[in-house]
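After this line comes subunit A, so read on.
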Amino acid sequence: MEFTAIYYLIPALIMFCAGVYGFITRKNMIAMLISLELMLNAVDINFVVFNRFLFPEAMEGMFFTLFAIAIAAAETALAIAIIINIYRSNKSVDVRTLNEMKF
Partner candidate 1 sequence: MDYSQFLTMKQELGLLVVFLLVFLYDTFMPGRTQKALPAVTTVLMLLLTVAGFCPCVLGTCGETVAFSGMYETSPVICAIKNILNIGVVIVLLQSIQWANSDGMRMRRGEFYELLLVTLFGMYLMISSRHFLMFIIGLESASLPLAAMTALNKDSHESHEAAGKYILTAVFSSAIFMMGLSFVYGLCGSLYFSNIYVSVASEMNLMLVCAVAFVIAGIGFKLSLVPFHLWTADVYQGAPTSVTSYLSVISKGATAFAFMAVLAQVFGTVYSQIWEWMLYALIILTITVGNLFAIRQRNMKRFLAFSSVSQAGYIMLGIIAYNAMGVAAMMYYILVYIFSNLAAFGVIGAIENATGRVSMDDYRGLHKTNPRLSFAMMLAMFSLAGIPPFAGFFSKFFIFTGALNQGSIAIYVLVLIALINTIISLYYYLLVVKAMYISDEDCVIPTFRSACSERLGLWITVGGIIFLGLVSCIYSGLLNMMADSALSIFFI
Partner candidate 2 sequence: MFSNILIYFVVIPLVMLGGLALCQNIRQIRAVAVTGSLALIGLSAYVLAEYLGMRAAGNEDPMVFVDSWMWFAPLNIHLAVGVDGISIAMLILSSIIVFAGSFASWEIKDPKAFFLWLILLSTGVFGFFISIDLFTMFMFYEVALIPMYLLIGVWGSGNKNYSAMKLTLMLMGGSAFLMLGLIGIYYHSAPEGGQLTWNILEIARNGSIDHGWQTFLFPMTFVGFGVLGAMFPFHTWSPDGHASAPTAVSMLHAGVLMKLGGYGCFRVAIYLMPQAAHELSWIFLILTGISVVYGAFCACVKTDLKYINAYSSVSHCGLVLFAILMLNETAMTGAIMQMLSHGLMTALFFALIGMIYGRTHTREITQMGGMMQIMPYLSVCYVIAGMASLGLPGLSGFVSEMTIFVGSFQHSDMFHRVFTIAACCSIVITAVYILRVVGKLLFGPVYDEHHLSLTDATWWERLSTVTLIISVAAIGCFPNFFNHLINFTFKPAIFAVLGLN
């Protein structure tokens, strides 16, 4: 059995959807962050797979992935910092407490 691109892409898509699902349903902000990480990683997989299977002559996808990982790390760090901030003032990491401003 040969592993074509689709075998990698479908798990990536599932990962992405799981991330989206998790992001929308989890109430804990940390969990949401994890979901986000899932989504970003799914994207990374996509890039790598495309590069590896479809366009192996250049390394654009790989490089993009590297940068994307870095960006994801930065995002997470910033998000964690802000969540901590929120925890300080709200004593909670429940996303539902972020509802002071609306309408």
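Quick note on the criterion: contacts are C-beta pairs under 8 Å (C-beta built on N, C-alpha and C of every residue); 3 or more make two chains touch, one makes a residue touch a chain; residues count from 1.
Per the selection procedure, all candidates are chains of the complex that A comes from, given by their letters.
Everything numeric in this text was worked out from a predicted model, so none of it was measured.
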Neighbour chain for subunit A in the complex, from 1 or 2, resolves to option 1
Residue set of subunit A touching candidate 1 in the complex reads 16, 19, 23, 29, 32-33, 36, 39-40, 42-43, 46-47, 50-51, 54-55, 58, 60-61, 63-64, 67-68, 71, 74-75, 78-79, 81-83, 85-86, 89-90, 95, 98, 100-103
